[in-house]
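Structure, as structure tokens:
The other protein chains are all here in position, but one chain of the complex has been omitted.
So that you can tell them apart, the chains are marked A, B and C in the order they are listed, and the count of residues begins at 1 in each.
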Amino acid sequence: MKTAESTKTYTELADAAREFYRRGWVFGTSGNFSMLASREPIRITITASGLDKGRLDDTSFLEIDADSNILAGSGKPSAETQIHQTIYRRLPNVGSVLHTHSVWGTLLSEDRGAIEIEGYEMLKGLAGVTTHEHTERVPVIENTQDYTALSKDIETLLADTSIHGFYLRRHGLYTWGETVAEARRHVEIFEFLFEVLGRSSGRPDSP
Amino acid sequence: MKTAESTKTYTELADAAREFYRRGWVFGTSGNFSMLASREPIRITITASGLDKGRLDDTSFLEIDADSNILAGSGKPSAETQIHQTIYRRLPNVGSVLHTHSVWGTLLSEDRGAIEIEGYEMLKGLAGVTTHEHTERVPVIENTQDYTALSKDIETLLADTSIHGFYLRRHGLYTWGETVAEARRHVEIFEFLFEVLGRSSGRPDSP
Amino acid sequence: MKTAESTKTYTELADAAREFYRRGWVFGTSGNFSMLASREPIRITITASGLDKGRLDDTSFLEIDADSNILAGSGKPSAETQIHQTIYRRLPNVGSVLHTHSVWGTLLSEDRGAIEIEGYEMLKGLAGVTTHEHTERVPVIENTQDYTALSKDIETLLADTSIHGFYLRRHGLYTWGETVAEARRHVEIFEFLFEVLGRSSGRPDSP
Partner (left out) sequence: MKTAESTKTYTELADAAREFYRRGWVFGTSGNFSMLASREPIRITITASGLDKGRLDDTSFLEIDADSNILAGSGKPSAETQIHQTIYRRLPNVGSVLHTHSVWGTLLSEDRGAIEIEGYEMLKGLAGVTTHEHTERVPVIENTQDYTALSKDIETLLADTSIHGFYLRRHGLYTWGETVAEARRHVEIFEFLFEVLGRSSGRPDSP
């Protein structure tokens, strides 16, 4: 399993995880990170369940097939692996899926059906967005421990291919990209904009 | 005292302390950290009093018995050692106790009898919690410099084995776990949720 | 291109970028950084477009002439290169231009024609300011994707030589200095004061 290519993958995912941990976006064992190792057939490199996300190394990842059978690595896949599978299956260009838990995202997800972000230059960091005159809609889905039902809802949701991520209420962000670097950029862009939105709506003159 | 095993302990406790210091949760000489070296008879590895918690090394720890007599190491145990003793004595599965001081925790402890946290996925980072549909109650105890009286109150409090920590008002958090890693995870989970709760209650539309 | 002198330049710009990334001021691929390599004729060392600003090295920079033709390096200049050109052309003493995106700056730029900062000692960190009894005016310009038009507006704006920077609304800060160190100091001073101002205006007793 430790070919030069897979090691590179681990390094990129582990670097992203370490940085997210430093920023307080994957405290405890929260969050999980994956990358597509092959599309035909689907093979996914994904963090094993229950690990501290700030201290991942090349023993922290599993390689699984489309049914989440373990092909390499030790440990077991997280219950949320189904969500990663759904995203890879539904979106043919996605090469990496990242899931984080942040304070500002959690706060924004409390009572909205979607987090809408409009008019910021930073939106141009999302793939395909070329102007700040853009409205990004991050759907908020009810959180549940029934990941099978949840995956079906997400499958439906992904019919809207304009979105770059979704939020599980009071839980966390799922975002993705063609590469780990693009997915990581999307996490950063969303977290920046969540903080801007969160601090705006806390001000006395906010609507 | 420097067997391979005890060195491992020091390293884990010192790593946690360094990370907590970086995040601003153990400024100055605040906080203290311990781990059970043996249960029969009780032997505890604990930070010596008065040290800067961001710069601990293997000379920063004492080994003490159930009466806080020093078995190894130099320096003296902190006055709060009694609280650690009480927790180890009362909770037979606890292997590590961590005590931190954070801004958000301090703020939340100002005027509540307990900090109640409900409905967040992050709660699943607490040992034994398997769903976000959980209410975690962190009792808030009046702060005092009489640690003997305080230890008795804590002894009573610990009859409720559903809790994962308690807060000394305007002082700091005590939490624990079977291992240092679990206790550290509990600190991170509580701090995340304290910030979420603190930022929520500061908002104009909060109840 | 890798003379000892140009390497020094890269290092200073890359160090500044890394530090700004750590602070959350250049998330994703946002921000860009430049330094004057020569004034007669104008030659500018500038970050290539689309790079992650937290991980720049000496392959991340281009050398361009006054018409933005590439003289050395690979990649293409960012669309915002025109703004850098305008600043160097218009202000004969400027040796470095830095552009960042921060949460507090973004918030302050929402609905003001200018960000006015007055009475703080920290203002003395701006070149030529010798007392806290100073009012610094940071003009806020409407954001646009038409960088040619924008550059003309900026050219007009720079007739006021008392300013040390300007803000593109909901986008980011442009500031400059005789050296990279001075420009970097200006970023830090502005970010500090933006946070002070942002936190002040969010308080119930603010005007």
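Definition applied: a residue touches a chain if its C-beta (ideal position, glycine included) is under 8 Å from a C-beta of that chain, and two chains touch if they have at least 3 such contacts.
All of these numbers come straight from a predicted model, not from anything done at the bench.
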| item | value |
| --- | --- |
| Interface partners of the hidden chain - shown chains only, full complex considered | B, C |
| Of B:123, B:168, B:183 or B:196, the one touching the omitted chain in the full complex | B:168 |
| Identified contact with the non-displayed chain, of C:43, C:90 or C:185 | C:185 |
| Contacting the left-out chain in the complete assembly, out of C:75, C:125 or C:139 | C:125 |
| Contacts of subunit B with the absent chain, listed as residue ranges | 24, 27-30, 52, 101, 103, 106-107, 110, 143, 145, 168, 170-172, 198, 201-202, 204, 206 |
| Chain not shown, touching residues in subunit C | 23, 119-122, 125, 130-133, 181, 185, 188-189, 191-192, 195-196, 199-200, 202-204 |
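Please note the rule applied: only the chains that are shown with their structure count from here on.
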| item | value |
| --- | --- |
| Touch-based graph of the chains, sorted into line, ring, star, complete or other | line |
| Gap in Å, rounded to a whole number, between the CA centres of subunit C and subunit B | 44 |
| Approximate Å spacing (C-alpha centroids) for the pair subunit A, subunit B | 31 |
| Residues within subunit C bordering two or more other chains | none |
